[in-house]
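Every protein chain but one is kept in place in this view of the complex.
So, chain A:
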Amino acid sequence: MSLIRQALARTAPTMQFTARRWASSQDGGPLDPSTALARPEELDQRNKLSGKITVPVEVNLGPISGVPEEQLKERRVRIHIPPKNAMQSGTDNINTWQIEFDNRERWENPLMGWASTGDPLSNLNVKFGSKEEAITYCERNGWRWFVDGDLKPKKERVKNYGINFSWNKRTRVSTK
């Protein structure tokens, strides 16, 4: 590391010198051709676009999301945690929040007897890390939402087998 630093220190004065010489001969640093040839209005616009603008945090993407208007007005989103598969004991895939739309008409296709639906949003399956993210997503897209299956804190109780046979519980059945 120190070797590199030494080498840099040795080369630095010469680099400065070359830079100064360039500046004296050209009167300003090397110009980018696209900047040099641009009209002043164009430069102004470019400067403005490179900056930032202030907008409200709450934005409704409904008009530009491409979702049909009638779908935006009528649909309601259910935000929930997916249930555990009843046939398996693993719980690793239920730590997400999902959004789901209300069900629309389905019918049996007369040709093959397959199930059909005209609902473009029935297969939208988005997973979120938290409930708040899902709510933000719904609000940005202009959908009505409700949170289903919010986790309630469980009531604490003492789990002790012996308590079932306590003298004051009257849970002992007489054998006589």
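As a working rule, contacts are C-beta pairs under 8 Å (C-beta built on N, C-alpha and C of every residue); 3 or more make two chains touch, one makes a residue touch a chain; residues count from 1.
In the analysis below, contacts and distances are computed from a predicted model.
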Self-check item: Protein name (UniProt record) of the chain left out of view, among "NADH dehydrogenase [ubiquinone] 1 alpha subcomplex subunit 6", "Skp1-related protein", "Arsenite translocating ATPase ArsA" or "Pescadillo homolog"
Solution: "NADH dehydrogenase [ubiquinone] 1 alpha subcomplex subunit 6"
Exercise. Write down which of A:Gly29, A:Gly51, A:Pro83 or A:Gly162 is the residue touching the left-out chain.
Key: A:Gly51
Practice problem: Specify the residue from the set A:Leu31, A:Val59 or A:Leu124 that touches the hidden chain. | Solution: A:Val59
Quiz prompt | Absent chain, residues of chain A that touch it | solution = 48-49, 51-61, 63-64, 105, 131-132, 135-136, 139
